[in-house]
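A protein chain is absent from this complex, but the other protein chains hold their places.
== subunit A ==
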Amino acid sequence: MTEIVSTEVATTRTITYRQALNETLRAELEHDDKVFLIGEEIGIFEGSYKITAGLLEDFGPDRVLDAPIAEEGFVGAALGAAMVGMRPVVEIMTINFSLIAIDQIVNHAAKMRSMFAGQVSIPLVIRMPGGGGQQLAATHSQNLEVWYAHIPGLKVVAPSTPADAKALLTAAIRDDDPVIFLENLSLYSAKGEVPDGEQIAEIGKAAVVKTGTDLTIVSYSRGTTTALEVARQLEAEGLSIEVVDLRSLRPLDRDTICASVKKTGHAVVFEDDWLSYGIGAEISATIGEGVFDFLDAPVRRVAAAEVPLPYAKSLEKAALPSAADLAKVVREVLNISSTPNDN
């Protein structure tokens, strides 16, 4: 798995992120009979967010296994099945509930291969959506990716487009290590072009999704879509913005980030998690260590306000990082005053 491989002529279709996930799960269930899905309400209910629609009917209850509400139990059970040769794909309803299973993920899945000197591999995928903005209040709106991105032994990916959702999920399922696959509630209905045929992304690689020369925005998942929106908006004002989509949070592609900032001399990180100790802190430190001499301004981070996210729409909106927040900070870093029609 060294590069994106396309085995067929590149025809594409425009589908949603949800559909890309659904089709990929179906393709992998067909590709390898060791693959099975396990999670709460993924069968007859078809998943809380309908990612597994139709799969129970076509693959049966042994391969699309509804689990009771017992995250520690069924995540750990998937891990045990992986130890004896299966390739389980777990759905945790939202990333918030993964904390109930964190002993199995952090203390066990991430450790076993190293602790047992390579005698066992853990081909386990844990899919889960995060993200705020749906008025789900404090416990159901978190972006906890940094909890997992911190842990050696895990791989953590966060696709921002339907095409990446397909290629990274395929790569994750065929990988022999535990992969945390981060989805985002606000991306499920996002549409994009997806190439037909087998697509396997390389885990650990970021992508420059828009080139530019004045400033680099580094982001991932939902944040990348906002970053692209802001970049295009500022393009109209004559600013040339480059957007780096991390795609993989662990390993982190420091070279791609630094190569971009070396060229532009300015960087802003746009992230949905909280500011302190967040993904942006790691990116900033990387840029400082890698390309300090090329920086024309301090790196800035645009992140969520550090508060348990409130339910009320007004408060929720204020706390989450927006396109306007990002545009404002980009201008500040470039020392450009705001245009009157930007608010």
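The rule is short, and it goes like this: a residue touches a chain if its C-beta (ideal position, glycine included) is under 8 Å from a C-beta of that chain, and two chains touch if they have at least 3 such contacts; residues count from 1.
Note that in this section contacts and distances are computed from a predicted model.
Per the UniProt record, the absent chain's protein name among "Pyruvate dehydrogenase E1 component subunit alpha", "V-type ATP synthase subunit B", "Glutamyl-tRNA(Gln) amidotransferase subunit A" or "Transport permease protein" is "Pyruvate dehydrogenase E1 component subunit alpha".
For the options A:Met86, A:Leu136 or A:Leu275, the residue in contact with the chain missing from this view is A:Met86.
Shown as candidates are A:Ala20, A:Met112 or A:Val146; the residue that touches the absent chain is A:Met112. Only one residue in the set A:Glu28, A:Asp253, A:Glu271 or A:Glu316 touches the chain that does not appear here, and it is A:Asp253.
Think of the hidden chain as still there; on subunit A it touches residues 1, 36, 62, 67-68, 70, 72-86, 88, 103-104, 107-108, 112-123, 152-153, 155, 175-177, 202-205, 248, 251-255, 258-259, 262, 286, 289-294.
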